[in-house]
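A single protein chain has been omitted; all remaining protein chains appear in their positions.
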Amino acid sequence: MRTLIELNVNNESYPIDVEGRTRLLDALRDKCLLTGAKEGCSTGDCGACTVHLDGQPVTSCLVLAASTVGHKIVTIEGVADGEELHPVQKAFMECGGLQCGICTPGMIMTSIAFLKENPSPTRDEIRDGLQGNICRCTGYDKIVDAVQAAALELDGKAGSKK
Amino acid sequence: MREFEYHTPGTIDEAVALLQQYEANARLMAGGTDLVIMMTDKVVSPEHVVDIKGIPEAAHFGWDAESGLTIGAAVPFRRLETSPEVRRFYPGMYEAASEVGSWQIRNLGTAGGNLCTASPAGEIGPILYALDAQVEIAGPRGRQRLPVQQFITGVRRTVLEPDEMLVSIHVPPPGQRTSSHYIKLKERQKMDIAFVGVAASIELEAGDGVVREARIALGAVAPTPIRAPKAEATLRGQRLTDALLAEAGREAAETARPIVDVRASAEYRKEMVDVLTRRALRQAATLAAR
Partner (left out) sequence: MTATEAVKTNGKANGANGSHQIGRSVVRLDAVDKVTGRAQYTADLHFPGMCYGMFLRSPYAHARITAIDTSEAEALPGVTAVITGATLSSDQAIVVEEEAHAARRVQTLFPSVGDKVKYHGAKIAAVAAVTREIAEEACERIKVEYELLPPVVDVQEAIKEGAVLVNDESTPADALEDGPFAGHPLHNIAGQNHRAEGDVEAGFAASYRVFEDTYIIPRAHQTYIEPQTTVADVSPDGKVTVWTSTQGHFAVRSNLANSLRIPLSKINVHGMTVGGGFGAKFGGIVDTYCVLLAQKARRPVKIAYTRHEEFLDARPAPGAVITVKTGVSEDGKLVARQAWALWDTGAGSGGCYATSRVKGVYNVEHFKMDAYDVNTNKPAPGAYRAPGAPQATFAGETQINRICSEMGWDPVEFRLTNMREGEQIAFKKTLQAVAERANWGKRQKGEHEGWGVAVGEWTNGAGPAGAVVSMHEDGKVRIFYGLMDLTGTDTTMAQIAAEVLGIPFEDVTVVRGDTDSAPFGTSSGGSVVTFSFGNAVKRAAEDARNRVLELAADHLEASIDDLELAGGKVTVKGNPEATVTLAQLGQMALRSRGGPIVGRGSFSSEPSATTIAAQIGKVKVDPETGQVRLTELYNSLDVGKALNPQSCEGQMEGGLVQGFSWGLMEQMRYAEDGRNWNAGLLDYRVPTALDFPDIETVLVEEPTKNGPYGVKGIGEPPIAPGVAALVSAVADATGVWINEAPMTPERVLSATRGAKA
């Protein structure tokens, strides 16, 4: 049964029609045409579809779109401040924290949420924070570099290497 | 996934009324992390999905020294993981909650849902058994409280009738010199499923390190979580020595009735019950003695 709902995505209102079964990931990609969140597994195991729901990272493949009405959703398209990229985005670029790029939006969404909770993490804490995001290209080392560099930029404090 | 009607009741009574109306055609949803996958795979295809996240009573999470911990059925694991009270009074529950899926999953998935899914490998079952928790159930015939051990009846089966629902989980306040631990055996550090899970809760006598009470619960080694009564009896009234731990571990392993699957053989699982029981008891006792 199709119903009209209004999603708040990146501080904008998206009136879209969905079915009960429409997942948030599909609503974002097919209805809002925000394709930054990627579908890698549909089971919550890869993290490529990670978005923020009320500030917390969630796998949007496991969320029903209708259940997010009245909540704030932020996707990778909404993290830059106009033309100014988010420090985490910049750090991923500069540190070589991306290769094929398919995990990158989810990886960045998790990293942003993680650094809000832990502004000056150790490398091990970063690895723990990224436990739900699989990257198959980088071997993770440069992603950890990127999150560490972003932490320094955001917080001005040093996370210790090793 | 087949289409369904999506309902958002505002109270437990409304939710129960919906269940009563649609019975077997309805499924309750909390975090959705199990249900959405099951619906995608068409393991279940309900015509009505009743989302309880908007029900204040289901979303309630609280602790007080009198009644202990109340976990509404729609409270996500992340809430348990980040609660100072859980970490302080129920360290085993903290461990179990933080072992579920990933951070993203724990923001969605709930202890109540994990319990109702009743997967043998579920993380929350064993620790709730070890903490002697109770569950509150609502239905057309009113409310009732049950010990958690009576709630899960088989692989993916619970005591709930189609028109009943889990409202909340209640964990009694811990006594003095009491603590708990949970260990999950897996291949990856995180983001894995339990090959074996062991929860232990231990209460020590004052001063001398003698065990007053111990509860051991095992996951992924039987159709439901199970207690290890023989091992518990062995510990009661005894000082916790390596030899005693070894005996308790052996007895717990004997209690296990594991299956063979893609993850592990029955023999390995049994042996790991032994190892993990010893480790969980030792850690729980260390925490209890502090």
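Note that the chains are named A and B in the order they appear, and that numbering of residues resets to 1 at the start of each chain.
Just so we're on the same page, a residue touches a chain if its C-beta (ideal position, glycine included) is under 8 Å from a C-beta of that chain, and two chains touch if they have at least 3 such contacts.
All values derive from a computational prediction rather than experimental measurement.
J.: From the touch rule at the top of the page, work out which displayed chains the omitted chain touches.
T.: Among the chains that are shown, those touched by the missing chain are A, B.
J.: Out of A:V9, A:A113 or A:A149, which touches the unshown chain?
T.: The one listed residue touching the chain not shown is A:A149.
J.: Looking at the whole complex, which of A:I5, A:A65 or A:I108 touches the chain that is not displayed?
T.: Final answer for the missing-chain contact: A:I108.
J.: Among A:M1, A:V69 or A:M93, choose the residue that contacts the chain missing from this document, as touch is defined above.
T.: Hidden-chain contact among the options goes to A:M93.
J.: Even though one chain is hidden, which residues of chain B still touch it in the full complex?
T.: Interface with the chain not displayed, on the chain B side: 1-3, 185, 187-193, 195, 262-265, 268, 271-272, 275.
J.: Considering the whole complex, not just the chains shown, which residues of chain A touch the missing one?
T.: 21, 29-30, 33-43, 45-46, 48, 75-77, 80, 85, 89-90, 92-96, 98-105, 108, 123, 126-128, 130-145, 148-149, 161-162
To be clear about the criterion, only the chains that are shown with their structure count from here on.
J.: In whole angstrom, how far does the Cα centroid of chain A sit from the Cα centroid of chain B?
T.: Each chain reduced to its C-alpha mean, chain A and chain B end up 29 Å apart.
J.: Going by the contact rule at the top, pick out the chain A residues touching chain B in the complex.
T.: Contacts found on chain A: 1, 19-21, 23, 42-45, 47, 50, 53, 56-59, 61-64, 66-67, 110, 114, 128-129, 131-133.
J.: Considering the complex alone, what residue numbers of chain B touch chain A?
T.: 1-6, 8, 29, 31-33, 36-37, 39-40, 49, 51, 53, 78, 101-105, 107-108, 189-191
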